[in-house]
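First comes the structure, then the notes that go with it.
Every protein chain of the complex appears in place save one, which is left out.
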Amino acid sequence: MKTRHKRIALIIGGLAVLGLVVALVLNAFQSNLVFFFSPTQVAAGEAPKGKSFRIGGLVKEGTIKREADGVTLRFVMTDTERDMIVAYKGILPDLFKEGKGAVAQGKLGEDGVFVASEVLAKHDENYMPPEATKALGDAQQRAAANKAAVEATAKTVKQ
Amino acid sequence: MDKRLINWFRFASPQAFYPLAGRMIPWFWALSAVFGIAGLYVGFLVAPTDAQQGEGYRIIFLHVPASWMSMFIYLVMAFWAGLGLAFNFRLSGMMATALAPTGALFAFLSLWTGALWGKPMWGTWWVWDARLTSELILLFLYVGFIALQSAIDDPRRADKAGAILALVGVVNIPIIYFSVKWWNTLHQGSSVSLTKSPSMAMTMLIGMLLCALACWMYAIAVALMRVRTIMLERERHTEWVREELGAKAKEQ
Partner (left out) sequence: MYWNSFSEFLAMGTHGIYVWGSVGVMALLMVLEPVLLVRGQKSLVARLKRQFRAEKTERSTQSQR
């Protein structure tokens, strides 16, 4: 075989390997375009049945509880419309907190409880110091209180 | 008549660009150092902690600039490659070739710093979500471009083959950028974009932009250094390389 032929074979071989890698990655890409389903989507039957999938949403406030065995954790994930009970045994990421976003991978049991094998935290794109967050929270609270007061006054005026 | 007068694209010819690039490189290094020191000072010593993530968020000062550069360098590389394909300028193919390794470096750094950020915050080094996967494809595109070019001996044919690969791969850039909008991803949305005001505290934003500028200057300096080497290598049979290396002067 001539050197030139060898080189061409090498290039074709290399491109074939590269193509295979890209195909595999694209496959992973496509099957994960819907990275997670919301509880509403699961309730509507959009999630794959009998297979492992991910659900995403907020961890509902005040719902994180340890079960009697002391290892399993139960909490409610919500997209504010629908709720879903999740059971999980394992390590939680630092940012897993009530009222914050999370993504859980696992299977939906017969009893409607989602048994997770992995729980990841999903955070938002806001970066600010704690004082700013607190100020923002206070402002929102004040705004809500003002709104309530205005509505209450409006009601009394109407009466 | 002097040939240079006919040449409209004076600096597009390697013999004119080679010394010019040599004079510009130190300036870009200086700018990169100034921006880098200022950015790291603001990011690591002045900026406050983040309410959600604590001190770990400081990886953002490396991760976001590296990711931006990995995408931006690809666009510039594809631009030069396309220009070379269309007009056959000698310089454009060399520029594309010179940019690829630096782009690959930033794509790798984006994935590396992202993994080190994802582990403590999300709870995983890696997930196959649309953002992470498309950035990995970007790294493969760079590696594929470099491998393809180095497999072909004739520089002109290497430039052509590389240009086609680079131009096809451009599709991936908007996919990376908009992936967090178009699909569900574990990766959060953009903190800084053209369409909305940034969702970061001002000090953090300044630190991040300074670091991004430093990476930008670094990329220019390094690409110019590499393009000079490529020029000498590819044009070693020409008269100007002999002149440049002082061989001609001694000869006469």
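Worth a mention:
The chains carry the letters A and B, assigned in the order they are written, with residues numbered from 1 in each.
Following the convention adopted for this analysis, contacts are C-beta pairs under 8 Å (C-beta built on N, C-alpha and C of every residue); 3 or more make two chains touch, one makes a residue touch a chain.
Being a predicted model, the structure only gives us computed values, none of them experimental.
Considering the entire complex, the omitted chain makes contact with B. When the missing chain is restored to the complex, the residue among B:Leu62, B:Ala81 or B:Ile137 that touches it is B:Leu62. From the options B:Leu20, B:Ile37, B:Val168 or B:Leu245, the residue with contact to the chain not on display is B:Leu245.
The chain not shown here is touched by just one of B:Ile73, B:Leu132, B:Val180 or B:Val222, and that residue is B:Val222. Not every partner is drawn; the one left out touches subunit B at residues 44-49, 54-56, 58-59, 62-63, 66, 101-102, 105, 108-109, 112-113, 116-117, 119-120, 218, 221-222, 225-226, 228-229, 232-233, 236, 241-242, 245-247, 250-251.
Here is the rule we use: only the chains that are shown with their structure count from here on.
Averaging Cα coordinates per chain places subunit A and subunit B 32 Å apart.
Against subunit B, in their complex, subunit A makes its touches with residues 7, 10-11, 14-15, 18, 21-22, 25-26, 28-29, 31-36, 56, 91-96, 100, 103, 118-134. Taken together, the subunit B residues at the contact with subunit A in this complex read 48-54, 56-57, 60, 120-124, 127-130, 133-134, 136-137, 140, 144, 147-148, 151-153, 183-186, 188-191, 199-201, 204.
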